[in-house]
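Below is one structure. I have some questions about it.
One protein chain is absent from this view; the other protein chains keep their places.
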């Protein structure tokens, strides 16, 4: 864990100073109740009077979970986690039409073994921190949310999705010829049960908002323009519960799943590295990227 | 386990003899087919011809699960369990508008460490006996059923609830700033699945009858006046199954959950004692009781 933290700090320094990330937290007396923190790719706005932060992902165009972005996300999350003035986080997107496109394929293509390992450890870290957050976490899913984007949403305590028929959500890894790791699977089983997960993962299904709602992958659908206000209203319902009791309860529910990854964290990294370095996988990622290029072109 | 039994007998003797508890069981030849047993706070009526007992909780006003009441409940249950003439039990309430209000807060407030430990061991014992009963157990939920009352209902093989909109059911511990123990949680996960449990427990949700039915927390809703006749009709459906096969099946389904408590029974008691003796918890229980007093006044 220490190694991961060191890696992150090192990466952050490498990317140069980000003014918004300094001076964060709720420690300064007399600060205005609503403050913007983190002007990078994770825009954080903390409403100190409500004790609620909005984390808006802005890694344009599609909020790909690159190593740099995940690192910034983790630092922002940790700042809020350590800020006594922040009890809840609304996770949403600043990119149009997409919540997050999931793991950045560029991080898995033609890189070094060390890079793959560092990337995967950071993906694990994102899941560990978000799934176990002591804060109330609400996903305001205002766009499509495949693969890693769906994972982020599933890590939250509550999921609200915009009922736009163009959006979809799901763990679609098999459609790309890759496999969701066991802790993605565990998180989905905890959310929608074993059978729906089995079918979802084997077919790499992406669900429309009504389908996602029906199987319990999201908790609530709202018109797109109401998603932020609904998230705020739901948040106040969750904050009515004493933090301590809610946190112990959340930990009781999620700790066994977390412990499973912690017990196999290194082998999971090795699995990822040995899978992603396979010729066949690199080839299929290449084809996938060519296809994306043509679409854009 | 022996210690618990001794404790119970001691407690019972301390509360003085209860005529209804003597001479129970179905052993006397020529006994009338319907006999009243237990004139205390658990009224038991056994229909020997059907092999079905109705256990009516009458610890007025709200069937609080006090140490004395739980002890009496356990003795009544054990008598029926050992009675070959009794194959099924309908658990219901003789109190108006409430099935059971759950654990008696008075047992958790300003008592000795020894008292807390004895109380908690008895709560565990209630769960162990009811959840593993060899008899068919049907809850006829004719009133609200928060916290420990909901647990009792979930221990049964089948749950029928009166569709009175004033009633509610759920594990609402976090609303009081306390935490449902892991075996409450396990029982709820076994009943309504992981995700619905997570949300229920974190928010301390109390469900209306239609909501409870929708998430599977109760199996059937009926008009209040039909709850006892429905319970009897459902019971005969369950009793059509050979006891031996049904009992082995029930044990197969529930034993892993039971074993989890048995493996951690002592530490669970220690957890409870160290939690409930905390100043903050005693204080919040005090405030809760003051609020109740004001409501009544």
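Which chain is which? They are A and B, in the order written, and residues in each are numbered from 1.
Rule of thumb we're sticking to: a residue touches a chain if its C-beta (ideal position, glycine included) is under 8 Å from a C-beta of that chain, and two chains touch if they have at least 3 such contacts.
Just so you know, these numbers come straight off a predicted model, no measurement behind them.
Among B:185, B:246 or B:265, which one is in touch with the chain left out?
The one listed residue touching the chain not shown is B:246.
Among the options B:170, B:193 or B:209, which residue touches the chain absent from this view?
Answer from the full complex: B:193 touches the omitted chain.
Just one of A:199, A:226, A:255 or A:286 touches the chain that is missing; which is it?
A:199
For chain B, which residues lie in contact with the unshown chain of the complex?
Against the missing chain, chain B presents residues 157-158, 189-193, 216, 219, 237-238, 241-242, 244-246, 248-250, 252-254.
Considering the whole complex, not just the chains shown, which residues of chain A touch the missing one?
173-180, 182, 185, 193-195, 197-199, 201-204, 284
Keep in mind that, in the parts below, only the chains that are shown with their structure count from here on.
How many degrees of rotation bring the Cα atoms of chain A onto the matching Cα atoms of chain B, given to the nearest 5?
The best-fit rotation has an angle of 120 degrees.
In whole angstrom, what separates the CA-based centres of chain A and chain B?
41
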